[in-house]
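A protein chain is absent from this complex, but the other protein chains hold their places.
Letters A and B name the chains as they come in the text, with residue numbers starting at 1 for each one.
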Amino acid sequence: MFEYAVRKLAFGVLVVFAVTVILFAVMQLMPGDPIRLIANPRMTPEKMEQLRHQWGLDQPVYVQYFFWLARFLHGDFGTSIVTGQPVSFLIATRLPYTLALAGLALLLEYALAVPLGLIAAVKQNSALDRGIVFVSTILWSVPTFWLGILLMLLLAVKIPVFPISGYSGPLSIVLPALTLTLPALAGTLRLTRSEVLEAVREPYVLTAYAKGLPSRAVLIRHVLRNALIPVTMMFFLSLPWLLGGSVVVESIFSWPGMGRLLWKSIGVQDLPVVQGIVVIIAVLTVISNVAGDIVAGLLDPRIRLEIEGGER
Amino acid sequence: MRALVLSLREALKVRTFAVGSAILATVVIAAVLAPVLAPHTYQEMNIPQALTGPSRQYPFGTDNYGRCVFSRVIYGSRIALEVGFIVVVIETLIGVALGLIAGYYGGAVDRVVSFVTDMTWALPPQVLALAIVTALGPSLNNVVIAIAVVSWAQFARIIRSKTQALKNTPYVEAARALSESDLSIMLRYILPNTMGAVIVLTTLALPSAILSTTALSFLGLGAQPPQPDWGVILKDGISYMARAPWISIFPGLAIVWTVLGFNLLGEGLRDVLDPRLKV
Partner (left out) sequence: MHSRLGKVLSLALVAALVAGVGGAALVGCAKKQPTSLVIGTVEEIESADVQQVNWDNFVHMMINDPLITMGPKMDKVMPSAASSVEIAPDGSSLTLKFPAEMKFADGTPITADTVKASIERYIATSPYGSDWDPMSELVVVDPHTLQIKLKEPAAYFLYAISTCYSGIVDAAKAQSMGKEAFGRAPVTYGPWVVKEWQQGSQITLVRNDNFIDNKPFVKNKGPVAIETAVVRFIPDTFTLVQELLKGNVDIVVDVPTEQLAQVQADPNITLETYIEPGTHYMYLNTHRPPFDDLRVRQAVALAINRDELKSALDNAIIPVYGTLGPAQICFSQATEDAIKAKLGFNQAKAKQLLAEAGYTDTNGDGIVEKNGKPLSVTLAVGSDRPMDKKAAPIIQQQLKAIGIDVAVNEYEYSYVRQLTRDLNFDMAIRNVKWPDPDIWYSILDSSQTDGKIWSDPRTDKLLEESRTAMDLSVRTEKFSQVADIIAEEVPFVSLYSQTEYVAIRKNVTGVILGVDGTLYFNDATKK
């Protein structure tokens, strides 16, 4: 198991580097460079060339990448071309906000979806079940930015419960987090529901009832335990999606996270910033994916056998 | 094939599938019959009548150029369906092909394919799509490419594991013993048995593609004027929410309606064809 985890993580490191290469290449498809893109007409051509040379933008692409890589491997994330600030500073001041947002959204999603999914399964085919599934499906069908604006209008403007935007206290995170959580409920809810429904039909459940265990004990100790295995796997795999969704949400709610910075930096080709953020996000994603796989192995003996037994 | 038709009949008995189909039927009708249903073209401007509310002449009101919102929403269904279908077809073809190959051949081939697939999975789809469209330039074509590229991974993964399970079944072994070509085996024995999953995945990938297009439209990377893409109309309409709420409400509802239809359809199909499928 440990070996598996290590192998997967090493693989993940390779994947992260491959991603930086690809993103670097993709950005080169954009014509121009950051100096030319942001220069006011007042900037003389000589100054432009001087700045381009200063930032090494007149070097061939692969040289630029290797310089970046060399610095990065020494822990130096480089300097932002647009702001002149160290990339590590720009990221460090914003990362906690993005993590807090994604983390809370994830927490809320599972805190709501799992119990709701359970209720829906237990009361299968009742109006409550159908209602829960239907509402969550509708929420899933609403475009994120529209949902965000509607939540803002309802809960911050019309009925001033939460702040409209920005960070001014713990309440500020609620609306942005809800915007990410509500559409994601449907998937987890359905999964919980169908897993519980399946688990209930298993023979051992009948055995448990036959043994005289009270219904609630059966539910929790046997049904839930097995039903929640895939749900727990999904928990780790959901984080990347929430990280990605933060670009739009951060923009609407002026949430001072990394998503907004990434968007702007891609637009002006501020490559050191883009590469830095992409590495962080890729690492988080790879860790989440590997964690999901490992947890699956830990919990589900069938999968563990497959992992440890090796491939035939 | 026959099994498929029988399954479909079964499916119609399932409520979600039926409702989903009904909803989508309306969208398809709107798309096909757009020139008939729409009272105006989607680009004609009537500036003196800009920002007027719903009326007999303009059932959904007008936008800031005096264009008929109803007509734009109707024509927008064409864009939504077209983009959705093209994205999903590309995703499916690539994902299924790669999944089959990786699962069937295993070994080094599998490792290479898995690596490539993992790379598209290593970044959140929204982020990678954002980078691709920004680099290639904002247009619906590039949006299609970007979304297809970031989404094929889920197809590949699932088809790969199903292929791995299927390749050791007796009839496949028999076919191999009879020296049937690998391609023929994959297409004749393995693929049909994954069809259920493929159909469900495809159907559920459509609403995802539509919502991704909408999100990219919010960031300004999508349809160009005067194309009546729902995401663009919605986004532009939000600034007019106080003055002319109809500009944003109707395309928003159209998106929800269509995505809901596909979701219900997909869920219904999943219940019938492959209930254990986890997306």
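Here are a few things to note about the model shown:
FYI, a residue touches a chain if its C-beta (ideal position, glycine included) is under 8 Å from a C-beta of that chain, and two chains touch if they have at least 3 such contacts.
Treat the numbers as computed from the prediction; the structure is a model and nothing was measured.
Within the whole complex, the absent chain has one touching residue among A:113, A:268 or A:286, and that is A:268.
The missing chain, though absent from the display, is touched by one residue of A:57, A:149, A:196 or A:279; that residue is A:149. The chain omitted from view is touched by exactly one of A:85, A:124 or A:207, namely A:85. In the full complex, chain B makes contact with the omitted chain through residues 43, 45, 47-48, 50, 64-65, 137-139, 220, 224-226, 238-243. Chain A residues in contact with the hidden partner, per the touch definition given at the top, are 30-32, 36-45, 47-48, 51, 79, 82-86, 89-90, 93-94, 96-97, 99-104, 106-107, 110, 149, 152-153, 156-157, 160, 163-170, 173, 221, 225, 228-229, 232, 235-236, 251-254, 256-257, 260-261, 267-268, 295, 298-299.
The rule is short, and it goes like this: only the chains that are shown with their structure count from here on.
Averaging Cα coordinates per chain places chain A and chain B 21 Å apart. For chain B in complex with chain A, the residues that touch the partner chain are 106, 115, 118-119, 121-127, 130-132, 134-136, 207, 211, 214-215, 218-219, 231, 234-235, 238, 241, 248, 252, 255-257, 259-260, 263-264, 267, 275-276, 278-279. On the side of chain A, the complex with chain B involves touching residues 11-12, 14-16, 18-19, 22-23, 26-27, 29-30, 137-138, 140-146, 149, 153, 186-187, 190-191, 194, 198, 230, 240-241, 243-245, 247-248, 251, 262-263, 266-267, 274, 278, 281-282, 285-286, 289, 311.
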